[in-house]
Each structure stands twice: as structure tokens, then as C-alpha cells.
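Excluded from the complex is one protein chain; the other protein chains are retained at their positions.
Labels for the chains are A and B, by order of writing; each one numbers its residues from 1.
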Amino acid sequence: MKLKDGIKETNVVVKSGADMILPFALVFGLYVILFGTVSPGGGFQGGVMVASACLLLYLGYGYKATANMINREVLEVNEALGAIIYVLLAACGLFMGARFCQNVFTDIGKVGDLISAGTVTFMSFAVGYKVLTGVGFLLLLMLYLLGDDDEEEEVEEE
Amino acid sequence: MIIVNYIASVVLIALGFYVIVSKKHLIKIVIGMSIVDYGINLFIVSTGFNEGGTAPIYKMSEFFRGSYFVDPVPQALTLTSIVIGACVDAMALSLVIKLYKQYHTADSDEIRRLRG
Partner (left out) sequence: MMSYIHFPVIAMMTLFLGAFLTVVFGRKSQAVRVFLALLSSGIAFCLICALIKPVLIDGEVISYWMGNWSPVEGYAIGIGYEVDALGLFFALITVFTVLLSCVYSIRYMERDSSLDFYYVLFLMLSGSVLGLVLTGDVFNMFIMIEIMTFTSVGLAAFRNNRAGSVEAGFKYLVIGSLGSSMTLFGVAILYGNCHTLNMAQLSSILAGKLTPSTVMAFALMFTGLAVKSYIVPFHTPAADAYTTAPASISMVFSGMVNKAGVYGMIRLTYMIFRAMDKSSVQLLMVIFGVITMFVGVTMALAQHDFKRLLAFHSISQIGYVITAAGLGSALGLTAGLFHAMNHTLFKGLLFLCAGAVFYATGTTNLDRLGGLSKKMPKTTICFLIGAFSISGLPPFNGFASKWLVYQAVYEKAVTSGNIFYAFATVAAVVVSVMTLASFIKVTQAVFFGQLPAALEDTREVPALMRLPMWIMSCLCVLTGVFYDQVSKWLLMPAANATLNVSDYIDKMMGEGYAAGAGVVNIPAFAPRFSFWNPVLWLLLFVIVLAAFCLAIIGSKGDRAQISAAPEDAVDGKYATFFSGEKSLPSHVSGSDLFWGFKKNWKGYFKVMDDIHSGRVNDYALYVVAAAALVTVFMFGFVR
């Protein structure tokens, strides 16, 4: 499982391919997250598409450049923030006197608008944010683990 | 109900079980686990099919008793199951990387320190 050193300097074709596709991936993924309640898609699907930006950067520029651009610690904290926002939105039902996860924002917007489905819209945003940071963190972690397998692991015996 | 889907999903699940039981390389075992998950996902989404039904997206004005649509609940179950399958793959592959670094082999015959 040793990576050759040559993979860090990719050729022009791969680099420019990644450059061109990256904005489309980001924008289209964001569109799928935001319009999740009106058209097919939603939190998870859009989140994975946006997180594929990490992979595109790695393919085009190598691991060192990707690690400089995206900080793993920030991604980890933001993933938990997305989860906390989801739980707090679900608990909005409790604060307003109804059941947990109940749809309490029912009179915002008309059918077909961006923000129209009540609590579910905001929950979908929170899920999308969590998935994009979470999957991105996962991809970066695996690339980091594969990157330095020059060091050996020492295991304590009993 | 589509017979081909059901037969294909059962074949996939059986193949996945066979791969987990008989292959020695750890990454092949992980792929076997994924094949079992994909077979089950195919099965779940096929249970919701109604012949000739439309997609279950309606405005309240168009929705009346007798409108014929495909069941949306198995689609939600399948989505959840796909996410879980992705997470199982990620976790299993991370463990395989760690095991390779510790044991310097990815053969399940060698990774047997806990036995008996």
C-alpha cells in the first residue's frame, strides 16, 4: 500500500479537470441540499456531492495542498455543530408546547418556495451541513492515514 | 412486483455471505459485507413498487382518494440503509488500515492473536 512519490505531482490534464469540475460540484451539491423539500434530493445526497470536493482537490493537487486548504479540526467541530442544530430544531416542538419533531413553522411561505415546508426545511439544511463536513472529514482522515505508512506501529504485549 | 429484482437481491445477499465466509484477504471480506448491504437495499426498494404508479409528489389540491402512487416509505428506508452501508465501509476500511500497520499482513489466517 505504498504511494509512489510521483502521485503528488499530477499532470496538467488531471489538474485542470479538477479545476473545471470543482465549482460545478460545489454549486450543484448546494442546490440539491437547499431545494431538498421541493425536488428530489435532500440533506444526505447534496452533502456527499459537496464533500466530493475534497476528493477532487486531492486528485488534482495531492495531499499536502488539500491539507493546507481544508483544516481537519474545523471540519470535526462543525460536524458536531450541525448535529446540535438538528437536535435543537427538533426540540423546537417541545419548546412550543407540542410533541418532539413536530412541524411548528407551518405558516412560512407557499408551496413551491424555497422555505415552505416548516421545520423539515431547516432540519434538511442541518443534515446537509453535517453530512458535508462529516464525509469531508472522513475522506481527509483516510487520505492522511494512507499518506504516512512509513512509520511502523509498536504494539504492547501483555 | 418485479420478480427479477427479488431474485437478483437474494443472489447478491447469498454471494456476499459466500465472500465473507470463504475469502482470506481482509479487504475482500469488507467488499463482501458491502455486497450484502447492496442486496438488501435492492430488496427494500423493490417492495414499494406499484405497477403503473406515479412518483409520490403531490400538491394538496391534486391529492384525492384513489390516486395511485409508488410507496414512499421503502424509499426512505433504503436511503437510511445506504448511509449506514457507507459508514460500515468507512469504519471497516479504517480498521483494516490499522491492522495492516500492526500485523504487516492482510491475511485473515495470520491475524489470530485472540483465540482459544
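Everything that follows uses one rule, which is that a residue touches a chain if its C-beta (ideal position, glycine included) is under 8 Å from a C-beta of that chain, and two chains touch if they have at least 3 such contacts.
All values derive from a computational prediction rather than experimental measurement.
A.B. asks: Over the full complex, note down every shown chain the hidden chain is touching.
C.D. replies: Taking every chain of the complex into account, the missing one touches A, B.
A.B. asks: Under the stated touch rule, tell me which residues of chain A contact the chain that is not displayed.
C.D. replies: The missing chain touches chain A at positions 73, 76-77, 79-81, 83-84, 87, 90-91, 93-94, 98-103, 154-158.
A.B. asks: Against the chain that's been left off, what residues of chain B make contact? List them.
C.D. replies: 13, 17, 20-24, 26, 29, 33, 36-37, 40, 43-44, 47, 71, 73-74, 77, 80-81, 84, 87-88, 91-92, 95-96, 98-99, 102-103, 108-109, 111-116
The rule is simple: only the chains that are shown with their structure count from here on.
A.B. asks: How many Å are there between the centre of chain A and the centre of chain B, using C-alpha atoms for each centre?
C.D. replies: Here the centre of chain B sits 22 Å away from the centre of chain A.
A.B. asks: Under the stated contact criterion, what part of chain B meets chain A in this complex?
C.D. replies: Residues 59-60, 79, 83, 90, 93-94, 97-98, 100-102.
A.B. asks: If we count contacts the way the header does, which residues on chain A are in touch with chain B in the complex?
C.D. replies: Counting only chain A, the residues touching chain B are 1, 44, 111, 138, 141-142, 145-146, 149, 152-153, 155.
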